[in-house]
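Yeah, one chain of the complex is gone here, protein chain that is, but the others are all in their spots.
We call the chains A and B, going by the order they appear; numbering starts again at 1 in every chain.
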Amino acid sequence: MELYKLTARQIKDLIEDKKTSPKEVAESLISRIEATENKVKALCLVDKEDIFTQCRELEKRSEHGPLFGIPVVIKDNICVQGQDTTCASRILKGFKPPYDATVVSRLKQAGAVIFAKANMDEFAFGSSCETSCYGATHNPWDLQRIPGGSSGGSCASVAADETVMALGSDTGGSIRQPASLCGVVGLKPTYGRVSRYGLIAFASSLDQIGPVTKDVADAALLLNVIAGSDIMDSTCVDREVPDYTKSLVDNVQGVKIGVPKEYFSEGLDSQVRDAVEKALDVLKGLGAQVKEISLTHTDYAVADYYIVATAEASSNLARFDGVQYGHRSASPRSLIDMYKKTRGEGFGEEAKRRIILGTYVLSSGYYDAYYLRALKVRRLIKEDFDRAFSHVDCIITPTSPTVAFKIGEKIDDPLAMYLSDVFTISANLAGMPGISVPCGLSQEGLPIGLQIIAKPFDEEMLFRTAYTFEKNTKWHKEKPRL
Amino acid sequence: MDIEYVSQLARMELTDKQKSKLSKQLSDILAYIEKLKELDVSTVQPLSHVLPLKNVFRQDKIRPSLPLNKVLNNAPSREGDSFSVPKVIE
Partner (left out) sequence: MSKEYKTVIGLEVHVQLATKSKCFCGCSTEFGRKPNSQVCPVCLGFPGSLPVLNEEALRLAIKAALALNCQISKFIKFDRKNYFYPDLPKNFQISQYDLPVSHDGWLMISGPGGEKKIRIKRAHLEEDAGKLIHEQGGSRSFVDFNRTGTPLLEIVSEPDINSADEAYEYLTRLKGILEYLEVSDCNMEQGSLRCDANISVMPAGAKELGEKVELKNMNSFRFVKIALEYEAKRQIEALEGKEKVVQETRLWHEQKGITISMRSKEHAHDYRYFPEPDLVPFVLDDGYIQKIGESLPELSQEKKERFVEEYNIPEYDAGVLTADKYLANYFEECAKLYSKPKTISNWIMSELLAYIREKNLEVRYLKLKPRSFVEIFRLMDEGVISGKVAKQILPEMLESEKQARDIVKEKGLVQISDTSEIDKMAQEVIRDNPKPAADYRAGQANALSFLVGQIMKKSRGKANPQIVNKLLKQKLERGEDA
């Protein structure tokens, strides 16, 4: 039996029936990693010894927990105590957090095996997983192509069956876009649904941690474990967490789906358009009501995002200065020299670009013109969604305007790169939950993703719609040939 | 953009090559961002939190601090129980 191919629910059943053990699952995945990782390069740290230590500890446990023995890969911007957590940046090389992120301690409590750290765009700045200090991650479907980003390592490792599940983080589409390009399920929860404590911040008002899985049911299982209030995060909402697996019903009868016309414009690849339209037909055939809606300010979202996100990032990343942890420039002449050299040497090109942009939009004389205006436009974007949700239950769009592009194709054109998040960014600005599920393959055999967005804290609607779609299609069963 | 000034504010050294490349790219990005000026936002309130959350407190209770080895474990340079940096001259 090839355990590594299974979903978390399948493995759970086998373990419960004593047909396998956490150790056997781990061994199967480690041999898979050994076979594929040199091609995919999705992971930046795999500590086999630590994995087996965790398995031994698990076997001593009397209470199993909902993720007992399930390997979960953690994006490299989420703190795991004592394990290198670097945001794929030189500036944090060797950094071992003295604490676990809240999501990580919840996973450990649920019996999950913290399996590996996933590669990413440096500090989650990117949509291609090319800006990592460890080098690019490759798309398992076509190794010449990017897996998407910034949670490229999380999505590629799930797509390549190197792990059962993964955690990613999503600031402007960083879970959903790579999930779409890698043909897996990726969910960005409502802002405030999952604790950010221990997630190394990119843009605090936009960041959310979320699941990357092989199917919708696993995403519900993983969200059940990580969601819920946390005394360590003021922005994490104290609100009951429903059992999301209860939303896994094969029924969209009467669900009102809005399709925003602004998302079906020029930049959209025709193959992606076709796949999404077919998906809508499937849902319509199952009893959903599909209607066109308008999200008027969609065209301003990318510009708005690059002000809000970089401003917050410039401040969040100020702490990387060589004083307490991470890289420090060798023999600086003075304190200022230490700051400048440490940061000059430690940050990659895209990080520098965003730090400069974010510093600029907050600087004296420009705040009102850029940052304050961006906060106002952000309200307009959110109000678009509020209006839409007054008469629809969810919104369906393509996740990404194109399928995976070639490695290197956009690396020197940052603006083109930024525009690859055009469909995912609005949900972050408005704080809405969104999920990407596979909905087709292009002629070249590359995955296409369908994005479903719901009202704040209505992840149940996402699961219901996504699950029904999955039950009635075969796309999630497609696997890359590696 | 005065890249000299902004990189000084950000305490980040840039090579001349990086400066000229960045200046070009950033001016493209800023030109794109200009599109926000098309919108009349004079009556719109800024939105910095998407959630209507308020009054999230913790109680005034002491929680254990980190042991010293964990505090200093990652330090690039230390002296005794303190972090060490090039002298701060006032």
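Going forward, contacts are C-beta pairs under 8 Å (C-beta built on N, C-alpha and C of every residue); 3 or more make two chains touch, one makes a residue touch a chain.
It should be emphasised that the depicted structure is a prediction, and the values quoted were computed from it without experimental measurement.
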item: Given A:Cys55, A:Cys79 or A:Val272, the one touching the chain that is not displayed; value: A:Cys79
item: Contacting the left-out chain in the complete assembly, out of A:Thr36, A:Thr190, A:Thr235 or A:Thr298; value: A:Thr235
item: Touch criterion as defined above, residue of A:Ser28, A:Ser205 or A:Ser247 at the omitted chain; value: A:Ser205
item: Positions on subunit A contacted by the hidden chain, ascending; value: 77-79, 85, 87, 92, 95, 97-99, 101, 196-201, 203-205, 231-235, 311-312, 314-315, 318-321, 323-325, 335, 339, 359, 362-364, 367, 371
item: Subunit B residues that touch the omitted chain in the full complex; value: 9, 11, 48-49, 51, 53-66, 68, 71-72, 79-90
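To be clear about the criterion, only the chains that are shown with their structure count from here on.
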item: Subunit B partner contacts - residues on subunit A that touch it in the complex; value: 94-96, 98, 191-192, 205, 231, 234-235, 237, 297, 299-300, 302-304, 306-307, 314, 318, 321-328, 332-341, 343-345, 347, 349, 352-353, 355-357, 359-360, 363, 370, 372-380, 382, 414-415, 418, 429-431, 456
item: Of subunit B, residues touching subunit A in the complex; value: 1, 3, 5-7, 9-15, 18, 22, 25-26, 28-29, 32-33, 35-37, 39, 41, 44-51, 53, 56, 58, 66, 70-71, 73-77, 83, 85-89
